[in-house]
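One structure, pasted below without further comment.
Omission of a single protein chain aside, the complex is shown with its protein chains in their original locations.
For chain A:
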Amino acid sequence: MSGLTARQVLAWLQAVKDPEIPVISIQDLGVLQAVEITNEQIVVKIIPTYSGCPAMYVIQDEIRQTLAEHGQHEVDIQLLNTPAWNTDMITARGRAAMKLYGIAPPISASDQVIQCPQCGSEKTTCISQFGSTACKALYRCESCLEPFDYFKCHA
């Protein structure tokens, strides 16, 4: 793969978003762990968020498709078991994108106040520990009364 750099591939892969939260890239989510260029192929290393996350299949397809659009067809996608994914791997850019999209980003376990992503109020109540996907919980804002998803802290 002469001339191709991992940096270039990473830039291309910014286009691959989480299928469930289409505003955050797999890189900002922490799913994309590494890109290596060997003589024969591009090696892409990814980790699952939750063990049973069905989005992993879609993500692999989209990585292949994105790289194919840039003329790269020799791609080896490796699904790793380590490191275990946790929400600290989500970048600041990813958290900001999530909040704009209406999902309260994860906060550390010690800081329990979950802000409403709509109005910023700290008066919020957990309605259900599981929201629209395994990685989210369902909350309601007691100030603006809007329900919202909270991306759970997972560490």
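Going forward, contacts are C-beta pairs under 8 Å (C-beta built on N, C-alpha and C of every residue); 3 or more make two chains touch, one makes a residue touch a chain; residues count from 1.
The rule is short, and it goes like this: contacts and distances are computed from a predicted model.
Colleague: Using the UniProt record as the reference, specify the protein name of the hidden chain from among "Purine-binding chemotaxis protein CheW", "NADH-quinone oxidoreductase subunit M", "1,2-phenylacetyl-CoA epoxidase subunit PaaC" or "Phosphonate C-P lyase system protein PhnL".
Modeller: When "Purine-binding chemotaxis protein CheW", "NADH-quinone oxidoreductase subunit M", "1,2-phenylacetyl-CoA epoxidase subunit PaaC" or "Phosphonate C-P lyase system protein PhnL" are compared with UniProt, the left-out chain turns out to be "1,2-phenylacetyl-CoA epoxidase subunit PaaC".
Colleague: Could you tell me which of A:34, A:68, A:127 or A:145 touches the chain that is not displayed?
Modeller: Answering carefully, the residue with contact to the hidden chain is A:127.
Colleague: In the whole complex, not just what's shown, which of A:84, A:100, A:119 or A:144 touches the removed chain?
Modeller: A:84
Colleague: Determine and list the chain A residues touching the chain excluded from the picture.
Modeller: 48, 50-54, 81-82, 84-86, 127-134, 138, 152, 154-155
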